[in-house]
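Of the protein chains in this complex, all but one are displayed in their positions.
Naming follows writing order (A and B), and every chain is counted from residue 1.
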Amino acid sequence: MFPQAPLFPEKAATIAWQIDHLFLFALGGSVFFSLLIAGLIVYLGIRYRRRHPEEVGEALDDESAGARALELAWSVIPLVILMFMFVWGAKVYFYAARPPADAVQFYVVGKQWMWKIQHPEGNREINELHVPIGIPIKLTMTSEDVIHSFFIPAFRIKADVLPGRYTTLWFKADKVGRFHLFCSQYCGAEHSRMGGWVTVMEPHDYQAWLAGAGQAVLASGEELFSAKGCNTCHRPDTASRGPLLAGLFGRKVRLTDGRTLVADEGYIRESIMLPAAKVVAGYQPIMPTFKDQLSEDDLIQLIKYVKGLKAPEAASGIAAPAARQRASARGGTR
Amino acid sequence: MSSDAISLPAHQFDSLEQQREVASLGMWVFLATEIMFFGGLFAAYTIYRVSYPLAFIAASRQLDVTLGTLNTAVLILSSLTMALAVRGAQQGKRAPMLAFLPLTMILGAVFLGVKAFEYHHKWVEHLVPGAGFLLPGADARHAQMFFCLYFAMTGLHALHMIIGLGILTVMLAMAWRGRFTSTYHNPMEVSGLYWHFVDIVWIFLFPLLYLVGRHG
Partner (left out) sequence: MTTATEQAGETPRTHYLNVNYGIRSWLLTTDHKRIGILYLISVTLFFALGGVMAVLIRLELATPQGDLFQADQYNRLFTMHGILMIFFFLIPSIPAVLGNFLVPIMIGARDLAFPRLNLLSWYIFNIGGLFTFWALLHGGVDTGWTFYTPYSSTYSGTHVIAVALGIFIAGFSSILTGLNFVVTIHRMRAPGLTWFRLPLFIWSMYATSLIFILGTPVLAVTLLLLGAERLFHIGIFDPAIGGDPLLFQHLFWFYSHPAVYIMVLPAMGVVSEIIPAFARKKIFGYRFIAYASVALAVLGFLVWGHHMFVAGQSIYAATVFSVLSMLVAVPSAVKVFNWTATLYKGSISWETPMLYVLGFIGLFTMGGLTGVMLATLGIDLHVHDTYFIVAHFHYIMVGGAIMGYLGGLHYWWPKITGKLYPKVWSRIAAVVVFIGFNVTFFPQFILGYLGMPRRYHSYPPEFQVLNVMSSAGATILGVGYVIPLIYFFWSMRYGKDAASNPWGAVGLEWETTSPPPTDNFETTPVVTSEPYHYTRPAEAPGVL
């Protein structure tokens, strides 16, 4: 009707259809019940309008079996519909929360008031996100300052972006075009200008774009790993004072306090920033914090590097502490 | 002495009995809000203790269990003397009130004195959160969080103790003037409820703050 003023948003990702279906179902139900109530009020209000000043209404017996059945009906029927809505909604939500295993990994850093995005190929962009169509893409996101929220209306998804931890979002775009990118969590003065565009491209266009866009100027994770001296302790030989990181990602880790956890991005991040919070069993909390030395971008590079370290054939999870015990048996090397 | 005693209910009440019930229900409802008030802090404590158990144990070891135990004993004793004072009021006897109310207040003051000594000690040891915080050991940041919660919780508790002492001062003045009779003594009963509540909060604070990780 008004090309400049749409009434329904564009759809450009696979999950958008699912959310729209759910929404339209809920909308249908809501319209039905709203009209039902409004219609009843108007009809009853007119049908039973007061005809002379002394008139009194006729009380209904609400203790009767019929009234009880009626009340039960209008408690149970909504309940059934609500539970149906809940299950459907949860299904869509779980689908949205669990990226497929083959999703391509992008990184997003929010800061007041811009979005910084890293492609797996190393390209970086600000307030723009170029993605290929038809490929599942996973965004791992963090913030340098306050809470933001990454929101693409055409994809119908959003997730808050928090300082100090990683949150994720995934999508598979299915329509070529340019779509709004918003920050939807209030983040300060220029909140409303913290956004940009998502550009969905055909794969060959995307490849051409990748080739044309400037390559990353960031220090690589490997460079940082030696520049910050990580490799002086996290090393495979006898001088090792920290656990070996090869093959760490996705593995179970035992901590000094007896807990175990799976080493994910959040854990690696915390171990760099607040090393003493979760110490691997068999090690001393001697690692200094790198909190003020690494930017969020550097951290992402480091994590990408650690994730890429593949476990050597022989060195399994137990190998690292064993190596350490040998070292201390020799009288400790400093 | 009895000329000062209150024998008529306030205008909104039908009887002294109703007035008494209202006062005590009012205090119970107030204590419910107090529980929720401390509850928010207990929730924060629980979340961070679960997240950083080692830091919390390490930080807790910096607290002086002897002084904590002493204070616990002092407070339990003060609850006993408070109960005796209230009993005196219920029986309309002035002497037990004039004996036990000051005793309760002295015990309360002892508690606050010990607390102040502990606070001072923490200050000297650089365990007060902020720029001067210094705890040798691994996880100083999270240990600092323990001390934040320690000061927030014990500080609010101490504030309640100070308010309690103020209330008891008023009670003592009223008892001195013989305002309480066997039929009119709700202020004493209600103050007693408050005092016991403040003690009970400490009974929860003591193990959570002082005894973390000492069982093993």
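Methods note: contacts are C-beta pairs under 8 Å (C-beta built on N, C-alpha and C of every residue); 3 or more make two chains touch, one makes a residue touch a chain.
As the structure is a prediction and not an experimental result, all values here were calculated from the model.
Enquirer: For the unseen chain, which displayed partners does it touch in the full complex?
Expert: It touches the following shown chains in the full complex: A, B.
Enquirer: Touch as defined at the start, partner being the missing chain; which of B:Leu16, B:Ile57, B:Leu77 or B:Cys148 qualifies?
Expert: Hidden-chain contact among the options goes to B:Cys148.
Enquirer: Among B:Leu8, B:Ala32, B:Ala116 or B:Ile163, which residue is in contact with the omitted chain in the full complex?
Expert: Going through B:Leu8, B:Ala32, B:Ala116 or B:Ile163 one by one, B:Ala32 is the residue touching the chain not shown.
Enquirer: Of the listed residues B:Ile47, B:Val65 or B:Ala116, which contacts the missing chain in the full complex?
Expert: B:Ile47
Enquirer: Take the complete complex as the reference. Which residues in subunit A touch the chain that isn't displayed?
Expert: Considering the whole complex, subunit A reaches the absent chain at 2, 4-9, 18-19, 22-23, 26-27, 29-30, 33-34, 37-38, 40-41, 44-45, 48-51, 53-62, 67, 70-71, 74-75, 78-79, 82-83, 85-86, 88-94, 96-97, 112, 145-147, 149, 151, 153-154, 156-160, 162-165, 167, 180, 182-193, 274, 277, 291.
Enquirer: Name, in rising order, the residues on subunit B that touch the hidden chain in the full complex.
Expert: Touching the missing chain: residues 11-14, 18, 21-22, 25-26, 29-30, 32-34, 36-41, 43-44, 47-48, 51-52, 129-130, 141-142, 144-145, 148-149, 152.
We take it that only the chains that are shown with their structure count from here on.
Enquirer: Using the average of all C-alpha atoms in each chain as its centre, how far is it in Å between subunit A and subunit B?
Expert: Once rounded, the distance between the two centres reads 45 Å.
Enquirer: Name, in rising order, each residue of subunit A that touches subunit B in their complex.
Expert: Checking each residue of subunit A against subunit B gives 256-257, 274, 276-277, 279, 285.
Enquirer: Residue numbers of subunit B touching subunit A in their complex, please.
Expert: Residues 52-55, 138-142.
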